[in-house]
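A short write-up of the structure that comes next.
Left out: one protein chain. Kept in place: all the others.
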Amino acid sequence: MNTLTLEDVKKILDITADTVLENEKHFCDLDAVTGDGDFGMTLAKGFKVIKAELEDSDSEDVGGLMKAIGMTMLETCGGATGSLWGTGFRAMGKSARGKQEIALSDLHEMATSFIGGMQKVGGAELGDKTLLDALIPASETMAKDAGNGLDIAAAMKNACDAAAEGAEKTKEMKARKGRATYLGERSIGHPDAGAEAISILFKAVNDKFFC
Amino acid sequence: MNTLTLEDVKKILDITADTVLENEKHFCDLDAVTGDGDFGMTLAKGFKVIKAELEDSDSEDVGGLMKAIGMTMLETCGGATGSLWGTGFRAMGKSARGKQEIALSDLHEMATSFIGGMQKVGGAELGDKTLLDALIPASETMAKDAGNGLDIAAAMKNACDAAAEGAEKTKEMKARKGRATYLGERSIGHPDAGAEAISILFKAVNDKFFC
Amino acid sequence: MKKIINTPETVVDDMCSGFVRAHKDYVSLNEKYRVIYRKEINTKKVNLISGGGSGHEPSHAGFVGRGMLDGAVCGDVFASPSVMQIYNAITKLESDKGVLLVIKNYSGDVMNFDGAADMAEEDDDIKVEKVYVNDDVAVTDSLYTVGRRGVAGTVFVHKIAGAMAETGAELSEVKAVAEKVIANVRTMGFALTSCTVPAKGEPTFDIEDGDMEYGVGIHGEPGVSRDKTVSAAELAGRTVKRILEDMPIERGSDVAVLLNGLGGTPVQELYILYNEVADILENASINIYFNLVGNYMTSLDMAGASVSILKLDGQLKQLLTAEADTPALKI
Partner (left out) sequence: MKKIINTPETVVDDMCSGFVRAHKDYVSLNEKYRVIYRKEINTKKVNLISGGGSGHEPSHAGFVGRGMLDGAVCGDVFASPSVMQIYNAITKLESDKGVLLVIKNYSGDVMNFDGAADMAEEDDDIKVEKVYVNDDVAVTDSLYTVGRRGVAGTVFVHKIAGAMAETGAELSEVKAVAEKVIANVRTMGFALTSCTVPAKGEPTFDIEDGDMEYGVGIHGEPGVSRDKTVSAAELAGRTVKRILEDMPIERGSDVAVLLNGLGGTPVQELYILYNEVADILENASINIYFNLVGNYMTSLDMAGASVSILKLDGQLKQLLTAEADTPALKI
């Protein structure tokens, strides 16, 4: 498989939505350890609407679809998540504007935009103990694999591993962004909820779509 | 012993005060079952002051002493107790006005006044499950014993038994005065705190002064 | 016990002192008798005095100010003030027009206020009138002989009689309007948790997590039943129903509603309950002309609420919305 169609992207998003909904409580529990325990709820609130909208979406390209999802998140989700993910999706919308097919290089560009959007609003860097610590490594393997001409499924497997590894590493980090910072030293020893979620979502998409 | 002097009366009041202070918690616990649990506290608050005042009281007769105690209770004690006991003591003050010595008949008259004062403000009758259910029987034996020419100590022993019996009977009564009335049927089965207290005070005075 | 206090013994004195410091433009304090007076005493109007046990804050001291009370007497926690405390308040607030005592109907309060009134009338020739508030429909008259308890509806008495007094009305008129309020106000409350009296240090009653004490008194007295907790809608329905059974209200009538928190209930929940009460009254074509939502007659840290409904006529409406400027209520 070397490109994804608009339909493929929708299917991937649908798997993502299902995974979010299944993990609502788990994501909340993760956030409860270092944050305020609402991450799963907030994310689920958005993805419930997104799942419904995917069914009768009239977006004609991947960019339009991403932008619509971004708006939905900005509208539906509060908290850090609404702003971060909403802006991230909107940034992906811009980078995939007009595209009907997505190659691995496009996918990497979208990931870069997603990260960039999140950084624009949240200002986090690698190592701040946020979801970026799972996202950035995943995005970087995609860049490498695109350069090496891997196909999307193989690259996705690598991204999946990179995300898992990145999420695992957040355990040792001290939070410098988000609510977990109020814990100071006490945030060390627990993984970041957002990073864990990213890893779980990558794995679900990989298992259910690419395998 | 056929009369009590002013000094005797003071001694009796001092024993009463000590007994109240010793039983502060017990009286509260009794009140907690059917009332609001403050009876011991309120009574103790008053008798703490009374005990101190007894030491340098300049009352020249029993009536003056009783009136002063009544005023102290009206000043120091709130709740039903302040008004009932304060008015009761003031009524005793009136009935013993000018008296240096107290015969059994005087004592009975004082008890009648105490009860009358309490009834004036509280409007309770025998059988309403209040301290009057201990006081009235005690006062009645005094009347009989005075008629029969008993000495004060013997009469006191009888009064003591009558009070105890009266207090015991309150267990079977349904409260018709005081906070216990809010319990309705549920007040049955527990003695009235005030009646129990009267019985305990009679017993203490009997044991420590007359025996 | 989880309380911000120094010692159980000093709770009332510390509170009075803090209250008067916080509201020194409104009130001053007689420390010995724990009476909180209006800063400027007006001897040309009927003066209103209320009070009772402490633990019901902001009642009653919070309502001392223009258009409501002239004095509040603070007893120990949940214990009526003494005769002399009240007597002191009456003599201090003596006025050409007389003094009205607003008494919640509890034996202790009634005896002590009555005793103080007698003393002021007999010893000092002060004109004193009294009204007894008995708005609590939880306890019905048939059960006992001392009459209903006075609870949150008392705040409406303070407001309306206070406004009447401010107009320069005579003692008989102020008393009459206070009695009109009492005749037309009913309250029903419930507790989700018990209060804890500082001197006792333990909850007054035990209550399971899924239970509530329906019809609880403002001192933690038992209510009509121990029930399972229900939704705000059902709670409002049951509560309004009980009030309307006791005091029917015609369609098209105007009423005032006091949605009162018992001390430990978040403001959020009071508004949620108010929403349901308003729904029910609207559906019964009863118009809420005036409302108060908040902590007005509390029971220390008890979680729970009460609903008071006052039937209004033209006079009550006008007095209810007349200006008032007190620490706890400004209209």
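Couple of notes before you dig in:
The letters A, B and C name the chains in turn, as written, and every chain counts its residues from 1.
Definition applied: a contact is a pair of C-beta atoms (placed from the backbone, for glycine too) under 8 Å apart; a residue touches a chain by one contact, two chains touch by 3 or more.
Since this is a predicted model, take the numbers as computed values, not measurements.
Taking the full assembly into account, the omitted chain touches A, C. Residue A:80 is the one among A:80, A:96, A:111 or A:200 that touches the chain not shown. Checked against the hidden chain, the listed residues C:235, C:256 or C:316 yield one contact partner: C:235. Contacts to the hidden chain, counted on subunit A, fall at residues 28, 32, 36-38, 41-42, 71, 74-84, 86-87, 121-122, 175-179, 181-184, 186. By the touch definition given at the top, subunit C reaches the unshown chain through residues 1-7, 11, 14-15, 17-19, 21-22, 54-55, 57-58, 62, 192-193, 209, 212, 229, 231-233, 235, 259, 263-276, 278, 291, 293, 295, 298, 300-301, 303, 305, 330.
Following the convention adopted for this analysis, only the chains that are shown with their structure count from here on.
Taken pairwise by the contact criterion, the protein chains fit none of the simple patterns, being neither a path, a ring, a star nor fully connected. The chain occupying the central position, as judged from C-alpha centroids, is C.
A straight line joining the Cα centres of subunit B and subunit C is 33 Å long.
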